[in-house]
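Here's a slice of the assembly, chains where they normally sit.
Note that the chains are named A, B and C in the order they appear, and that numbering of residues resets to 1 at the start of each chain.
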Amino acid sequence: MGGNSFGTLFRITTWGESHGKALGVVIDGCPPRIELSPEDIQEELNRRRPGQGKGSSPRREKDRVEILSGVFEGQTTGTPISLLVWNEDVDSGPYEQLKDVFRPGHADFTYQAKYGIRDHRGGGRASARETVGRVAAGALAKKVLKGEGIEIMAYTVEMGGIRAERRDFREVEKNPFRCPDPDAAEAIGRKIDEARLRGDTLGGVVEILVRGCPAGLGEPVFDKLEADLAKGLMSIGAVRGVEVGAGFQAARMFGSQSNDPPVPGGFSKNDSGGILGGISSGADIVLRAAVKPIPSISLEQRTIDSSGRPVSLRIQGRHDVSAIPRITPVGEAMVAIVLADHLLRQRTLKKE
Amino acid sequence: MGGNSFGTLFRITTWGESHGKALGVVIDGCPPRIELSPEDIQEELNRRRPGQGKGSSPRREKDRVEILSGVFEGQTTGTPISLLVWNEDVDSGPYEQLKDVFRPGHADFTYQAKYGIRDHRGGGRASARETVGRVAAGALAKKVLKGEGIEIMAYTVEMGGIRAERRDFREVEKNPFRCPDPDAAEAIGRKIDEARLRGDTLGGVVEILVRGCPAGLGEPVFDKLEADLAKGLMSIGAVRGVEVGAGFQAARMFGSQSNDPPVPGGFSKNDSGGILGGISSGADIVLRAAVKPIPSISLEQRTIDSSGRPVSLRIQGRHDVSAIPRITPVGEAMVAIVLADHLLRQRTLKKE
Amino acid sequence: MGGNSFGTLFRITTWGESHGKALGVVIDGCPPRIELSPEDIQEELNRRRPGQGKGSSPRREKDRVEILSGVFEGQTTGTPISLLVWNEDVDSGPYEQLKDVFRPGHADFTYQAKYGIRDHRGGGRASARETVGRVAAGALAKKVLKGEGIEIMAYTVEMGGIRAERRDFREVEKNPFRCPDPDAAEAIGRKIDEARLRGDTLGGVVEILVRGCPAGLGEPVFDKLEADLAKGLMSIGAVRGVEVGAGFQAARMFGSQSNDPPVPGGFSKNDSGGILGGISSGADIVLRAAVKPIPSISLEQRTIDSSGRPVSLRIQGRHDVSAIPRITPVGEAMVAIVLADHLLRQRTLKKE
């Protein structure tokens, strides 16, 4: 009940600190006889690995996943699947200076307030490195969904204030920001160079698209599909806002504009983002998550130390300019886990 | 597991359909010896009752709450508290024409797809009337929080595209839109008249402010305070987006702008919205929810019937122009329930 | 989280005190399109109603159930089902003398220790009357199971030390003790007369038999079928022991005696009680629950009052000689709820 589990039927529990021995995840409730190889998971982990693009830190995490249980002769057995990644290339030295200082924008202060103790090395449990477990579990969730014809894709639609005007999905893997608009991607590249030069960081907006989801997933009243999706996305460290379909724009529409007219076989438009009354409608599910800039900037900052005294701080170490490109696989993972969970929940309503 | 419960330690379960016999809520896990009278709950229910302002429908729900269990001599006993409101003044006649038609923007189609059966009368379980149980439970959650010095207030900061520029909280109860900016409130009034004349509806944005929340509430990793709050708010039927603190604006900031510098006794600004790393920081908690326009418009709409044939539809009956003013107490309720839950969770960490 | 919910997918939440306004249950997660009438539930409630046999109290509870939600045109809709029974014929007068006294064998002392407050009238929440909600929910669970060919029967196999030597199920409804051995039933009748004359009470053992349960229900490791069944039965107030199959006798066997040899189509005997490794084997499920005597005896007893002073107590009021015959439908209900829950859990493993 410490908040480290997610999902009800397809349920994951993650563990591990940034500079601890290892990180991992246990997945309970995965149906049997789904093919799963270490490569299936590794592929997703590689996508979240740093050091891949312009906005990334040079830390070299190999992040080799080990499947410790729940898979027999290449198939899930219905028993819990334990996945583990050892922490390598860890240097806690630069964090020694931060032992008694609360970094602005980080969880240092609040962890201390909550627990009265904290592992300060690399941000401890609050580090983005915790998402290794999410992405590993998400790889399995994606396999469950793929068997039902459901596919998920996340990409960057805004970064440093520059918005993608197009959705050309062939472009996504062609630029380091996973942006579906090549012109925007170029402008983002310049913005990132600028920010790095300043010692500053950038935020942005990730969009997540789900195709092939059948109508009927999601539970009223509290476990509405968009409610669980919002929780899943908002539980990612840097996310500060979530919207579905037209989202905040829907608040500015008339009802006559906002309603999606049903037509034979679907809807004539999709401002609802594929969810009506908390239940998937069969249309594409469209979500967006607002990602704040990484709080670890190189500029000098004012803060306090653990005894409450004002101090000046300049953070050293290896840090990304933006969490955005690495956050796309995490967003996909969370959406995949929510959908796999609701897929299993939906099965309980039907006789075999 | 049908999704009708919310919370882990302070846990509510709501039940009831719009035109069924009654609606209610069972609250399990409320601490003992909290004073609770029917009036405490009635006051909150009256705030969500329709027929109170310009944007409201004339349906006359008395919504008298009955406390059926869990309270003895005016105090909670630690046993489950069952609250019930009878449905009166129900006329299912106007819904007879909708029996086999899927109303655009409503959950008619998705409930049918999910369950293969639906109570079409008044929207059944998908009706906003379901929030009666939430508000009743929220009244109790508020009492739990009040005992710890925590107060919650929701108000309208945008409606029909008109934004409140000021936060003058003395104004909130002075206008029917619960808007803290009297000039905006006036403009909103004109906008509503205009929409009603057209037979159309409006959306808007509700802001929720929590004062007095101590640092330390919220659980990493998945049950971050903002994640549970986002789920709670996104589970309200009309909500399509949620943000905390600077929210989507944070995506456009530099890290050096976004970080809130800690100072002795708090923070020098509050773009984080009172939550860092999923844990309350002691600063005010600030949330916003985007509310779509009510889908029941009087204008003629194109849709399909239950056999998939295109039909034309003109909805009759009593409907609000906007869900916004009535949604503010629902938003307060959900936030109160999340905070009461995390308050109890935090208690488990400390010895008596 | 106050412990008033049971089940994971087929989940019930009960509420209500013995002398409160009403008692009830909310069932969440029941599949749609199951036929349910008030009579279906009433029939089960009538079986647990007192005043039916020799061992029973004369309290005349009508216990008319009302279905308040979740059923439309005679069928479940997938939304939560709220069932309510009003408390009538309640006289709290005799309990006034017990306000500050802890009755031996009752939960008076422990509720006070836990909550610092208690509703002393009729035992409050700790009263056996709480089982009304269980039996009502169990009636629905039985309907779910019946659709899959699963049937449950509970009967008395021991009472006041007299054991049934036979299992002639046609006899069960022919005697007031629901005993499948007419000779034992006669002896039990004499034993009850004797106990009543003394002002004393009796315990016994209830056996529960499940027929038609398919192989495959139950989840390793912690949610083994027998583990959930044991919890369900042990959660009934008077139950002090639970066993499956050969139970405590298995502890005295050699492995060569205890093992049930598999044969084509089943097993050559059934000492395992239909469960192997926490999963149903397809054989009959056999459980037994030990029921302690009702603690409310008419004899004078020594106890203490709420300030810890020794007092002498003679309990007045209407009380049964034994809980046994009335507990059989409660046992059936709990077993039905566990099985319905695991039936739904099993569905999640299979594609439609």
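We take it that contacts are C-beta pairs under 8 Å (C-beta built on N, C-alpha and C of every residue); 3 or more make two chains touch, one makes a residue touch a chain.
Because the structure is a prediction, the values reported are computed rather than measured.
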**Message:** Since every chain shares one sequence and 3 appear in place, tell me the total number of copies in the complex.
**Reply:** 4
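Everything that follows uses one rule, which is that only the chains that are shown with their structure count from here on.
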**Request:** Going by C-alpha centroids, which chain is farthest from subunit C? Tell me that one.
**Result:** A
**Request:** Return the distance between the CA-based centres of subunit A and subunit C, expressed in whole Å.
**Result:** 46
**Message:** As a quick test, compute the distance in whole Å between the mean CA positions of subunit B and subunit C.
**Reply:** 38
**Request:** Averaged over CA atoms, how far is the centre of subunit A from the centre of subunit B? Could you give it in whole Å?
**Result:** 26
**Asked** Could you say which residues in subunit C touch two or more other chains, in rising order?
**Response** 9, 29, 32, 78-79, 344
**Message:** Using the touch definition from the top, list the residues of subunit B that touch subunit A in their complex.
**Reply:** 1-6, 8, 14, 102, 104-107, 109-111, 113-115, 125-126, 130, 158, 160-161, 195, 198, 200-205, 215-224, 226-235, 237, 240-248, 250-265, 268, 272-273, 275-282, 290-297, 299, 301-304, 308-310, 345-346, 348-349
**Prompt:** Which residues of subunit A touch subunit C in the complex?
**Reply:** 9, 29, 31-32, 78-79, 147-148, 220, 344-345, 347-352
**Complete:** Listed in rising order, the residues of subunit B that touch subunit C in the complex are 1-5, 7-11, 13-17, 20-24, 26, 28-30, 32-33, 66-70, 72, 75, 77-82, 84, 114-119, 124-125, 344
